[in-house]
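I'd like to ask some things about the structure below.
Every protein chain of the complex appears in place save one, which is left out.
A and B are the chain letters, set down in written order, and residue numbers restart from 1 in every chain.
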Amino acid sequence: MNPAAKGKLSLPAGRDIKAVVSRDDHMMRWWMALIGVYLIVTLAMPLYAMLSKSVSTYRFDLQQFEFQVSDEAGDFTSPPVLASSLNQTLGAVSAQALNTSADGRLAATEFFPDFSFRSPVNYRIRGTSEQAAYLVGSSLTTGTEWTEIDSNTFRRVQLRPVASTGLGNFSTYFSTPALMGSIRNSLYIAVISTLITVTLAFGFAYALSRSCVRYKSTFRLIAMIPILVPSLLPGIALIYLFGNQGMLKELMFGGTIYGPTGIVLGSVFFTFPHAFLIISTALSISDARYYEAAVSLRSSPWRTFRVVTLPGARYGIISAAFVVFNLVITDFGLPKVIGGQFNVLAVDIYKQVIGQQNFEMGAVVSVVLIIPAILAFTIDRIVQRKQVALLSARAVPYQPSPDKKADSIWLVYCAMVSVFIVGLIAVCQYAALVKFWPYNLTLSLNNYQFDQMDGGGWASYFNSIKLGLLTAVVGTCIVFFGAYLVEKSNGFNTGRGLFQMVAMLPMAIPGMVLGLAYIFFFNSPANPLNVIYGTMTILVVCTVTHFYTVSHLTAVTALKQMDREFEAVAASLKQSALKVFTRVTIPVCLPAILDISIYLFVNAMTTVSAVVFLYSPKTTLASIAVLNMDDAGDIAPAAAMGMMIFYTNAGARILHLFASRKILKRTQAWRQR
Amino acid sequence: MSKSKSYLQIDNLWKAFGDFVALQDVSLDVFEGEFVCFLGPSGCGKTTLLRAIAGLDLQSRGSVIQDGVDVSELPPAQRDFGIVFQSYALFPNLTIRKNIAFGLENAGRDRASINNRVEELLQLVGLPEQGDKYPAQLSGGQQQRIALARAIATSPGLLLLDEPLSALDAKVRVRLRHEIKALQRELGVTTIMVTHDQEEALAMADRIVVINEGRIEQVGTPTEIYQNPQTLFVADFIGEMNQFEATIDDQRQLQIGSSRFSCRSHEFTSGAQVIAAIRPDNIVPQPLDYKAAGEVNCHRVVLKDMEFLGSFWRCRLHNENFKVNHLIADFSANAVRRLNLQPDQSMMVQLPEDTMIIYARDEARV
Partner (left out) sequence: MLRKLLLAPVAVSLLAATSLAGAATELTVYTAVEAEDLKRYAETFNEDHPDITINWVRDSTGIVTAKLLAEKNNPQADVVWGLAATSLLLLKSEGMLEAYAPAGVEKLDPKFVDKSDPPTWTGMDAWVASVCYNTVESEKLGLSPPASWKDLADPMYKGHVIMPNPNSSGTGFLDVSSWLQMFGEEDGWKYMDALHENIARYTHSGSKPCKLAAAGEIPIGVSFAFRGAKSKAAGAPLDIIVPSEGVGWDMEATAIVAGTANLDAAKTLVDWSITEKANKMYNVGYAVVGMPGIAQPVKYFPEGLLDAMIDNDFEFAANNRKRILAEWQSRYDSKSEAK
C-alpha cells in the first residue's frame, strides 16, 4: 500500500459519467428540496429578517425639514431655512443625538433658541420630501405642503425620524450600561447554574449507574419530572418557599430569592434532567474492563474515579455543561418570574419589544444572545462527535457490586435531590389549592377558575393541547421524512450537506429570538405567508422549527441503525424506495417516531419563549397563561395552570408508554427471538 | 467456458473518490453462466467494482455492458441483477415469506403465483418450514440463504454476491459455499462474488479476478491462479510462497545465495536480479542420504521446527546459503512418518525446477 503513489494517479481525460436519475431519486430530491424550502422559510428567512431589523436604524434627517418664521405682523418675509443649516450654525443637536429609535421625537423649538410661546410671530414648517414626517401635537403630518402655526402651537411640533440602515443600534446598545450589564448577568447565572447542575447530575447519574443504591427506577423517574413543566414553574414554587411570605423564608437569612439566587435554583431544577440524561449515557458506555484492571492494580477508589470514571465520562460532562449553559442563558420564563431587578438578555428582549416597543433594539439584543448560544452549541457538537467515536468501541457494561456504606450515602444523596425536585412540584400544587396565601389557607379550587384571570382562561389550556398534538403530528412527519431523505437519498451531496446544516441550526437559536424573528418575517405585509400570522399554524410552525434539531437527530440515529442496503436491495428488485419507506423504514423506526412525537408534544406544552410574541387571543396557550397570570400577580392561578401542564404531560408520557408498548408488541414482533 | 458468449463487458473502468483513485482502468469480460470471484485484500476496490456493475456507485470513467446493453449510466432499478450483501439486508419486520415476495409483488403477478414462487424458492434454499418466521429468528446461515432466495426470486440475469459468507462461522461457511455453488450451477445464472477469502474463491469460482490497489492483477481459473501466479502479489496473496532473492546465471540456472538452482526457462538475461519463489507444498522431503542421479536442486537443510496442521506438517527449514531465515515447507504426515522427521535434524529437500517461479525484482512490492 502506498497511498502517496496512488494520489498521483488521476483519471484519464474524458466525459464524466452522469447518472440517469431514477424516478425515485427524482422524487426524493423534490421532497428534500421542499422540506429544505420549508426550513429556509421557517428559519433562515425569519432570522435574516431579524438581522436586517437589527441594522435598521432611525435618524432625524434635518435636510428633510424646512422652517419659515414670520415677522411680528405675521408676514413671512424672511426666506425659508433648512433645519440642517440651522443646526449647523447652532449646534443644537449632536450627531449622536440624531440617532434614535422608531418612536423618536425631536422638538422643533430646539432650532430656535430665542423661541417664546408668547411671541406674536408665526411659524411655517414643511418637509422637503414626501417621507418627511412631523407631529403637530399628536397628529401626524407628512409631505411638502407648508403648515402654518402660531408660536404657542409651534412648541408642540415634534420631528419624526426616517429609517435607514447601519450599526447605530449596536453602538447605542454597547454604550447603554443597563443593557451591557445584562450580558455579564446572563453569563454569570449561566456559569453558576451549569456548575451546580452538572455536579448534582453527575452525582445522581453516578449513583444510579455505579452503585447498588435502591429505588433506582423511582429516582430515574423523578429526575425526569422537570422536563414536563415550563421553566417558570420552579420560579413560582421558589417564591412560595423563599419569598417574603415563603414557607421557608427563614432559610434565606434576610437575603432575597428575587435575583440570581432564584434564577440559579430554578435553573438547576429545570436543566437537571437534561444534564442527567447526557451524563447517564456517558457513564453507561464506560467500559467495565477498565474497572477490573483498576481493581487488579489495587487502585484506590478515589484514584479509580479520577483515572477511569472521570475521563470516560468527560465528553458527557462537557456536553452536559454546554447544553445546560445554553438552556439557562436562553431561558426567559424563569428570570421573568423570579429575576427581580437582575436583568438578563432574554428578558431584555422582552422588555425592549413589549415594554418600549423598540423592535430594533430587541433585534440587537437577540443578535447578542445568539452569540454565546451558538458558541456553546458548536462546542457541544464537536464534543458529541468525539463521544460517538468513543461509543463505537465495544464495551463491556459495568455491573456495580453492593457496598453498604457507599450505597446508603448515595441513597441519602439521591433522596435529597429527589426531595428538591418533588418538593418544588408539590409546593406548586399546594399553592394552587390554597385560597389566599398566606392569609386564608383553606383549600379550594378557586385558582382553577382560569376564565376569571388573565391569560385566556381554560381556552388556553385546550389550545396548548391542540398545539401539542398538531406539533407532534405535523412535526414528526416533516422531521422524520426530512431525516429519511437526507439519510437515504443518493447523490445530491451538496444539497444533503446543506440540509444537515440547516437542520442543526434551530438548536442554537434561542426561542425568544426565533419568536421575534417570526414577527419580523411573517407580519410583513409584503410576505404572502402573513396569512398565517396570528393563527395556530404559525405557532405550530414555530414550535416545530424551535425543536427541530433534537427530533432530527433522533430520527437520523434511528435511520442510521437501519441496514444501508435496504434501498439498494429494493432497487435491484425493481421496487420503489417509497415501498421500502412505508413497508420497512416506518415500522422499524416506529419507536423513534413515537419518541419524536412525545418530545414535540411535551415541549409544545411547556414552551414559552418562542411563542410569547406569536400567540393571538384565539391561540392563547397554557404556558403563556402561566407567565401572564404570574405577571399580573395572580401567582396561585399561575401555579394551578402550571400543574395542569404537568399533569397533562405526565399523562401524555404514560399514554405514550402504553401506546409504544402496544404498537411495539403488534408491529415489532420480529424483535423477539 | 471460454466458448460461451460474453454476458458482461467492463471496459476501461475508472473510479475516483475525490483524489483517491479506487479503480484504475479495469477491463473484464464475464461469460454467460459463469461464476466469477473478485478476490483481493480489503480496500483493493473489489466491492467498488461490484457496486459499479450494480449501478449503486457509478464509475467515473468507462462503460459497463450487460447482455449487449450499455448500462453504464443507468440507475440500479433499470439494470437486471439480484444482489446479496454481507449483512443480507433482510427486512427485519417482514416475515421470511414476505421478504422473498418483496420483489415479486409488482410484476403483475397474482397472489397465488407469488405464493407458489415463494414456496419454490424456500424449497430451493432448503428452508421450506421457515416461511412465517422473522429474520432475527433464523441463524446466520439460514438468513444468508433467504437473502439469496430473495435475490434470485425475480430470475435476474446477473447475481451479485458481496462477501456473502464472511459473517458466518467457519463450518457454516464451508457448507454454504458448496450450496451456493450448486445452486448457481442449477440455475445457470451468471454470478459475480466479492470475497477476500482465497479459499472461498478457489473453491467456488470458475474464474478468479485478483484485484490489488484498484487494478486487476490476474484473471484465471483457480488452478491457473494457484499454480501460475503471474505476479508476485498474486503468488503471495493466494496460498503460501517462499521467496528468495536470486541472480540469473543463464537460461536454465540461477543463484540463490551461494547455491545454484536449475529453473524453468525464462526471459531474463544473465546477471539479472530476480525473485525466485516456490510454494511450501512443492518442496519435496528426502532422506539425508538422498542423492539420486541427475537430481538437481537438492539441498541439505536443518529442520528447525514443525507444526502439526492435521493433514500435513508445516516445517521450517534452515540453510544459511539461502539468505532467508526460513524456508517453509508443507510435508504430508505420511512423508514425515516415512522419513522419521524430527526437529533439529538435518535432511535433504528437493525444489523441483518446474515449480520454481521467477519474478523480476523490481516487481516486488512491500
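Following the convention adopted for this analysis, a residue touches a chain if its C-beta (ideal position, glycine included) is under 8 Å from a C-beta of that chain, and two chains touch if they have at least 3 such contacts.
Only a predicted model underlies this, so the values are computations on that prediction, with no experimental measurement involved.
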item: Chains shown that the absent chain touches, full complex; value: A
item: Residue among A:68, A:84, A:158 or A:429 that touches the chain left out of view; value: A:158
item: Candidates A:437, A:461 or A:566 - the one touching the absent chain; value: A:437
item: Option from A:13, A:73, A:95 or A:178 whose C-beta touches the chain left out; value: A:178
item: Candidates A:308, A:346 or A:536 - the one touching the absent chain; value: A:536
item: Touch criterion as defined above, residue of A:163, A:251, A:426 or A:632 at the omitted chain; value: A:632
item: For subunit A, residues in touch with the removed chain; value: 31, 34-35, 37-38, 41, 100-105, 107, 135, 137-140, 156, 158, 160, 176-178, 181, 185, 239, 243-245, 256, 258-259, 336, 340-343, 350-351, 353-357, 359, 436-440, 451-457, 474, 477-478, 481, 519, 523-525, 529-537, 541, 616-618, 628, 631-635
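Just so we're on the same page, only the chains that are shown with their structure count from here on.
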item: Distance between the centres, which are taken as Cα means, of subunit B and subunit A, whole angstrom; value: 58
item: Complex interface listing, subunit B residues touching subunit A; value: 12, 14, 16, 19-21, 24-25, 43, 54-56, 58-62, 72-79, 81-83, 85, 87, 89, 91-94, 102-103, 105-107, 134-137, 150-151, 153-154, 156, 160, 213-214
item: Sites on subunit A touched by subunit B in the complex; value: 1, 3, 6-7, 9-12, 14, 16-22, 24-25, 563, 565-566, 568-575, 580, 583-584, 587-588, 667-671, 673
